[in-house]
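Removed: one protein chain of the complex. Kept in place: all other protein chains.
Each chain gets a letter, A, B and C, in the order it is written, and its residues are counted from 1.
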Amino acid sequence: MSRWILDHLWLIPAVPFAVSLVILSLPNGRHKSAAVLAVAGQIAALVMSFFAFLPTLETPGFRFVQNFTWFTFGDHALRLGWLVDPLAAVMLMMITLVGLCIFVFSTGYMAGDKNFVRFFAYLSFFSGAMLGLVISNSLLLLFICWELVGLASYLLIGFWMGRPSAAAAAKKAFVTTRIGDLGFFLGLLWLYGRSGTLLFYDGGDGCLEKAGLTMLGASATFIALLIFCGAMGKSGQFPLHVWLPDAMEGPTPVSALIHAATMVAAGVFLVARAYPIFSLGAINGVTPSLMVVVWIGVITALMAALIAIAQADIKRILAYSTISQLGLMMVSLGVGGVAAGMMHLLAHGFFKALLFLGAGSVIHGCHGEQDIRKMGGLRWLMPITFSTYAIGMMTLSGVPLFFSGGWTKEEIQHVTAHWPASRLPYYILLIGVVLTALYMTRQIIYVFFGDRRVASQHAHESPRVMTMPLIALAICAILFSIVLTPAWPWLHDYLTGTAAGVELVRLIQPTLFLSLVLVGAGFALGIWMYRKAGVQDRQRPADTDPLELAQSQLFRFLENKMWIDELYARTIIAFSWMSARLSDWMDRHFWDRLVRGFGGIGQLLGIFTAGIDERGINAGVDETTVGTRGLGRLISAAHSGQIQTYLSVIAIGALALLLFYAWLA
Amino acid sequence: MTPTLQLFLVISAALFSIGLLAALSRRHAIFILIGIEMMLAAANLNFVAFWRFGPQTQPPIGVMIAIFSIAIAAAEAAVGLALVIAVYRHYRTTNVDHLNQLKG
Amino acid sequence: MSKWVDQIFVYTKHWLLTWLTAAPGWIIQTVSSLINIFALLGVFLTLFAVMSVLERKILGRIQNRYGPNRVGPFGLLQPVADGIKMLIKEDIVPARADKLVHFMAPILIAAAAILALGVIPYGRNMTPFTIDGGILFFFAVGSTTELAVFMAGWGSNNKFSMLGAMRAIAQMISYELPLIITVLPVVMVVGSLTPDRIVAAQAEYTFGFVPRWFVFTPWGTTAFILFFVSGLVESNRTPFDVPEGESEIVAGHMTEYSGFKYATFFMAEYIGMFAITGLAATLFLGGWHSPVSALEFVPSYVWFFAKLSALLFVYIWLRGTLPRTRIDQIMNFAWKFILPMSFTCVIAAAVWHYAGRGLRGWLWSLVVIAIVYTALSMLLDTQRKFAPRVYRFAE
Partner (left out) sequence: MSSAAVVIIAILTLAAALAAATLQKLMHATLSFAVALVGVAGLFFLLGAEFVGLVLVFVYIGAVAVLIVFTILLTRRDVGKERAANWGGAFLAVAVFGGLTWAILKTQSVAVVAPHIRLVTVKRIGEALMTSYVWPLQCVGLLLTAALIGALVLVMEEKP
């Protein structure tokens, strides 16, 4: 079975694609068939991924490559390929598992939507593209899937296109990521120009293998930075992060699947995949490109965590938290901890999907309200949502020992602390841990504790189909930590290709206490700051944030996302607007006149030829026509309209022919 | 006594002429169609007879042509009869003497 | 010994022909043919008589009554009484009927039905007439039935007759197509149009005891069911007896017939039924082969007639169970479901062949059929609610 799947790897993305096409062709009312088809497609993908995952367990450092020729131009063949290695295999498992949970959740969440069928078609389409992305063995194929994923994201953010804000958010996401993708594409072309191949692994000739890398030389830094541009766009890193919070306009399952667990992680995955290019020529594990990665990650992580403190929309807080965590992963990759970064990516996939789905469940229960200041007291009304959400929150905050997030964060801290270039990132990350605990505490106090406010008056627990995925994901988030502990760093070894060993002593590390203290500090700070936030007037939203009372300037600054959108509007967008106006003016007043002048010459020529036509040619043609018509009248007299006459004439003709031949013989 | 090719050719000529007779002398469109079908059958008879008496070939060309010609004749009959019905609906007659709209 | 029992009829015929060894070849041929013809007529006319009384008795049992039980032991002599009754009845020909056509119709219809019997293998070495294109012959002859039915309807000069004939022809044409197409997979797989070859191709046993009949393959099962239903329609039996539905149009094209001509129609219907079930047994149920290899000592013709009787029993059973369908339902069923499904059988048989005729082919062809069946039932929307009934009156 595994062998068969490896030989037919294309089936893994193809099945969701096919399902998506089938669903698209369904009539609009077929909710049940659409849901069943989509979930079945996802289950099929999960099963196939599992069988592709199995062989990677057996041999450490397993790598299966299958290349094929896409087309040939001249004597040069453009080749694409599929690839399964531990990196791709764990991504496959994570995407299909989380995806399945989210598909099931969506059948409940979207139940009342009239575009239900279209939603599942898009979702399946996304799933196919994402699966294709992780198993492609060619930067070009990866890029194709990358763009398809972007398209799916665009379609799904703008799913409720009736809302102007959703349409605007979709456009913003598309354009912003496109800026990054432009860089990515340039890097891809440059890489192709230098190494002559886009295959990652090709029996020693791939661009990530020795032969290919030596051809890159000094340009590796620039290629790596250009590729990182794409990763920045997709993963919402600092200058290009502005689209991700707005992307929360899409349905909540979409936010969970695409804008938290899978697609945004594609940037991190890309960096991990192309890591040999980033680390080419490293001195002591540091290269200029990796340096950029680290600092961008640090800035993003800190900035997003700060902004998250001052947001009121439940999904926006989670969005900024996602950005912050992605920054964390980038830091980890940059300082050399590829395995640590990927581990955090996987853990993050589970718990962030859990948090988003929990948020979805809350929103569902509160009849579409997203403002946390209008909620409150949901603890007893939605017990399952509350408990799973709490697990998610503690995992995200990095509570040690029992939660997967804690272990991965510790791993990242560990590698960051040993970065030879600077200690600053390490300290900033520690601040980030406190901030994370703080904003999550704030959110959970607002939503689940205190008294019921406007939106939570008639809240109710969500149906089974929505709570079951929550429970499943919560269990995953906890159980996942088994393979992450330093005592048995199975996943770490699996990713790096070394053999695992169990040593209980390693379980207790100094950093463990440090993070315990930091997280505890964050929680304590949060509880202290927001202790009164829950007890307020029942009918009014909690409009004044404690932080706002204390530091209103700072809160304003953070609430408005550090004015970055406004900055872009004043600079980049204003510039584009000006240049567009200029081109418009040029077109109207300069080029238009030029074209009109040429038109005038043509007109003159036309008048001239018309004269010739009228005088000379027409007269001759008229004469011919009159003659032909006379001849036609003459011949038409022979047509009697009686078919039997015609038949007789034919018979006479045949007879004559017969006699003629007889006479000849 | 075994028959010669001539016998079959004469039979087919007779069948052809009878078909021609039906096609030429009757005024009803369906008779004309029947006549044409008989002429086609006569032609098929010729093909098969020539194949039977001629040198042996692989594939049997005469037989193949007869099969195809039967298939085509079936198509012709279907369309022809559909035409007859369509004409009848329009003109309320199938007498070909009255159908002379194409008179020049 | 068992071989001798198996071949007893063949030996008898040979023994009869030894009297003629001195005669010229064409006489021997003619006499041999005549022997075949008389044997066929004898067997099947007897079977017709038995069937007519058995049908009435079985129908009676199904409807919780006795059925004929007065003439002879258990009413078994009923057909004799019926025959005498039919023979001595007055033969009425309508005054404005087309006399010649009216007369020719029953003859033609009976001739066509009996001719069709001639190509079916009834046992080992017991095919009356071996024709290279035997299956084609069967259908070519069968297709003349339509013309005969039309002649009956037209010649009677009666609107019930005409309507009945039109209905009969419409449904016979519609179902002739699937009938032939469901035979195609068998012909494709065997590579021959000769019934003997088709029977021979089903001779083996898988694992030594499961017979290799085509009905045990997915395409074969599907084709068999479709063939059986189409055959039911072709022989105008309940639930597809619209052409002669007595509550609507008296007796369809047989309205103006009485006496022996009517009996001839009746006989032709039954003989047609025997022919179509015989062909079904030949094509799908292994012809005269025994279902278990251990029972091969039983004479082959016994097996053939056992299969024939089983199928005929199903005919009677269906007649006693199902109500009559409407003509538009019959037509929709033919063109929207049976025809696509029979084409699917052809494809499935091809898949079966190219996947190696083993278990793999078996599964793949099952998949093909399942997919098309599901798609068809989704397209035709079987769950659709019936529209409120609208009564339409004659205009």
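Operating definition for what follows: contacts are C-beta pairs under 8 Å (C-beta built on N, C-alpha and C of every residue); 3 or more make two chains touch, one makes a residue touch a chain.
Please read these numbers as outputs of a predicted model, since none were measured by experiment.
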Touched by the hidden chain, restricted to displayed chains: A, B, C
Of the candidates C:Val5, C:Ala140, C:Ala203 or C:Ala294, the residue in contact with the absent chain is C:Ala140
Which of these, C:Val101, C:Ala200, C:Met331 or C:Leu380, touches the one chain of the complex that we don't see? C:Val101
Absent-chain interface as seen on chain B, which is shown: 1-11, 13-28, 30-31, 33-35, 37-38, 41, 44-45, 48-49, 51-53, 55-56, 58-60, 62-64, 66-68, 70-79, 81-86, 88-89, 92-95, 97
Logged for chain C, residues touching the omitted partner chain are 98, 100-101, 104, 131-133, 136-137, 139-141, 143-144, 146-147, 150-151, 154, 162, 166, 169, 173, 176, 191-194
Residues on chain A that touch the omitted chain in the whole complex? 644, 648, 651-652, 654-655, 658-659, 661-662, 665
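As a convention for this text, only the chains that are shown with their structure count from here on.
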If you connect every pair of chains that touch, what shape comes out? Choose line, ring, star, complete or other. other
Which two chains have the most contacts between them? A-B
Chain centres computed over CA atoms; the one at greatest distance from chain C is chain A
So which chain ends up closest to the centre of the protein, judged by Cα positions averaged per chain? A
State, to the nearest whole Å, the distance from the C-alpha centre of chain A to the C-alpha centre of chain C. 64
Rounded to the nearest whole Å, what is the centre-to-centre distance of chain B and chain C, using the mean of the C-alpha atoms as each centre? 34
Give the residues of chain B that touch two or more other chains, as numbers and ranges in rising order. none
Show which residues of chain B lie in contact with chain A when the two form their complex. 20, 23-24, 27, 32, 96-97, 99-104
Chain B contact footprint on chain A (complex, rising order): 635-644, 647-648, 651
